[in-house]
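Complex shown without one protein chain; remaining protein chains in place.
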Amino acid sequence: MEYALAFLLLAAVVALVVALPFLRTGSAEAEEDARRAELDAAKEAKYREIRDAELDYRMGKLSQEDWRAVDRELRSEAIEILRRLDRLP
Amino acid sequence: MDPARKRRLRLIVALGAAAALASVLVYTSFSASTEASKPSQVRPGHAYELTGKVVNGSVSHAGDELRFRIRDRDGHRSVPVRYAGAVPDPFREGREVIVSGELRSGTFVAERDSLVTKCPSKFTKEKRRS
Partner (left out) sequence: MAGIGSACLAVGLFTALYAAGVSIYGARRGRRAWVTSGRRAIYCLAGLMVAGTAILQSAFLRSDFSYALVAEGSSTDTPGFYKVTAMWATQDGSLLLWALLLSLFSAAVLFLTRRSLREIAPYATAVLGVVAAFFLVLMVGWENPFDTLAAPPMEGNGLNPLLRHPAMMIHPPVLYTGYVGFSIPFAFAVGALVTRRTGADWIRATRRFALVAWTFLGTGIMLGALWSYTELGWGGYWAWDPVENASLMPWLAGTAFLHSIMVQEKRGMLRIWNVSLVCGTFVLALIGTFLVRSGILDSIHAFGASTIGTQFLVFIGVVVAFSVALILARLPDLRSRAKLDSLLSREAFFLLNNLVLVGLCLVIMWGTFFPLISEALTGDKASVGPPWFDRLTVPLAIVLVLLSGIGPVLAWRRVTLRGLRRVLVAPLALTLLALLALLVLTDASQSPPSLVMFCLVTFVLAAVGQEFWRGASARRTVTGEPWPRALVRLAGRNRRRYGGYLVHAGIAVLFLGVAASSAFHDQRDVRLSPGQSFRTGHYTVTYRKPTARLGGDSAGTGAPISLGAVLDVKKGDQRFTLHPARNYYPTQDPSKGVVSRYFEGEANSEVDVRWGLKRDFWLAVRPDLASLDRPIREADRRFPGASNDVQAVVIAALTERYRSHPPPAAFRAIVSPLVLWIWIGGAIAVLGALIAVWPAPEARLRRVRSLYAARLGRELSRA
């Protein structure tokens, strides 16, 4: 008896919580936030790569020409991400 | 050497190493293994890993040695065992044990420190339902 009552009660609570999204509307903004968050994460990762490469060069692991080449490539990739971020409204 | 050929070469080396490891694995495991058996199956002149239950009332100490009889899990055929070395804490009569050694003149002479006792069952088949 306790089991049946608890089952119904808990099921009702869960049903309420999961039904809420269907009653709310419009999330074009949420889409945009998601895209922005993804691009931001990619941007942070790219920044870290640029810093890592510079650290490698300063520690003597990369020769100067190698570092220049890698740095140029990474920076252009970062600029591309920044451009895409700017295009978002 | 052009890159494609270099890559194929690396792949061949890698596969060769894997094959070598695999053959080492198979060869050493089959030659170094001990056969698991029940007390009713042991024969002299062969190393075994014996699994069975300690016969109730058969445990005795003779100096440094532990002596007991081991029987099949579901049977009555038992074999006397002489064992020297560490005795695991859960060792009791009626418990299931694993011990390695060889049968010599009717007694299973165990390898030192090879006695393993299975922990008493925590996860049993019996279920108590309300």
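Should a chain be cited, it is by its letter among A and B, assigned in written order, with residues numbered from 1 in that chain.
The rule is simple: a contact is a pair of C-beta atoms (placed from the backbone, for glycine too) under 8 Å apart; a residue touches a chain by one contact, two chains touch by 3 or more.
Just so you know, these numbers come straight off a predicted model, no measurement behind them.
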Using the touch rule from the top, list residues of subunit A that touch the missing partner.
1-7, 9-11, 13-14, 17-22, 24, 27, 29-34, 36-38, 40-41, 44-45, 49, 51-53, 55-56, 58-63, 66, 70, 88-89
Spell out the interface residues on subunit B facing the chain that's missing from view.
3, 7, 10, 14, 17-18, 21, 24-25, 28-30, 32-37, 49, 51, 61, 63-64, 85-90, 92, 96, 98, 100, 113, 116-125, 127-130
